[in-house]
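The other protein chains are all here in position, but one chain of the complex has been omitted.
Here is subunit A:
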Amino acid sequence: MTILSLSKALNEGMRKAMEDDPKVLIMGEDVGKLGGVFRVTDGLQKDFGEDRVIDTPLAESGIIGTAIGLALRGYRPVCEIQFDGFVFPAADQIITQLAKMPMRSLGAIKLPVVVRIPCGGGIGAVEHHSESPEAYFTHTAGLRVVSCSNPADAYTMIQQAIRSDDPVVFFEPKRRYWEKADIDTAATDWWTPLHAAKVVRPGADVTLLAYGPMVKTCLEAATAAEDDGRSLEVVDLRSLNPLDEPLIMESVRRTGRVVVVHEAPVNSGLGAELAARITEECFYHLESPVLRVGGFSTPYPPSKLEEHYLPDLDRVLDAVDRVFGY
């Protein structure tokens, strides 16, 4: 067992993938000598060389576009987009090329490209450094979208994403980079499949659906709710496209009440998709409407206001109160 932070777990996962497969490359801005602005790729260039850990020019479309070309040549590039708000210059290459080229080729082409994106707020950053753009990508057919919430998942999911023959957008909760956990890096029998959700805290009264940075918030909310005699089940979605619907629906049928929690704006967010699907699948099991807790329908605010914008324990509990009000 090894105690690893979430960022170090990603680092170890990528190291393992690079050792296992010489075709795995790391690309991005400052990923080499510096080891990334969050040090997620720390030491990899030193050990694997500049041909495999590539400090790129500062152009996100170029990162993804050239990664596609490398994948066409048989490589497995893992691209780092330095911050969530910087992914948009690359959006055309991701949405128009990376997601669609395999289908365009009638299956002749595979593009095993991973796009790592540190996401979410809570670190007091300037504009464009705290966003949650996952819904843009879950809406895009051809991409797989996942988000880890803890070091153990970070370690396993990054390796599974790299091994996938489909493109994967991989969201990393940046404010959880420093969370630590004890990880068994020697065994693999404890691994969860990449696209499986997990019940991270069982409960009977309400299902909280969350992913990435909000999983910890929901776990804290569940602990607090215990004092009120409410038993909250917390589901870590882990995979945002595809969704692990069997596990989600099973939980909802047991509890009959659902609150979806994400940092991204509620409007047209992933919560809307979850609410619609749950309503279709579990209509007669529901005791109340599916409620959503998330960011407001505003741009991400200046950091002095982010504690009001971001869902926290109290806003989650407020929604829990409301699902009991029907």
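Going forward, contacts are C-beta pairs under 8 Å (C-beta built on N, C-alpha and C of every residue); 3 or more make two chains touch, one makes a residue touch a chain; residues count from 1.
Following the convention adopted for this analysis, contacts and distances are computed from a predicted model.
Asker: I want to check something: the complex is missing a chain, and I'd like its UniProt protein name from "Fe-S cluster assembly protein SufB", "Pyruvate dehydrogenase E1 component alpha subunit", "Response regulator" or "Amino acid ABC transporter permease".
Answerer: This omitted chain is identified in its UniProt record as "Pyruvate dehydrogenase E1 component alpha subunit".
Asker: Which of these, A:Asp21, A:Asp42 or A:Asp166, touches the one chain of the complex that we don't see?
Answerer: A:Asp166
Asker: Just to verify: which one of A:Asp51, A:Asp189 or A:Asp227 makes contact with the chain not shown?
Answerer: A:Asp51
Asker: Out of A:Ile68, A:Ile81, A:Ala135 or A:Leu232, which residue would touch the omitted chain in the full complex?
Answerer: Touches the omitted chain: A:Ile68.
Asker: Which of A:Lys16, A:Arg39 or A:Lys110 touches the chain that is not shown?
Answerer: From the options A:Lys16, A:Arg39 or A:Lys110, the contact with the absent chain belongs to A:Lys110.
Asker: Tell me which of A:Lys8, A:Arg144, A:Lys174 or A:His262 is the one touching the absent chain.
Answerer: Per the contact definition at the top, the residue touching the missing chain is A:Arg144.
Asker: In the complete complex, which positions of subunit A touch the hidden chain?
Answerer: Where subunit A meets the chain not shown: residues 51, 56-57, 59, 61-62, 64-75, 89, 92-93, 96-97, 100-110, 141-142, 144, 164-166, 195, 241-245.
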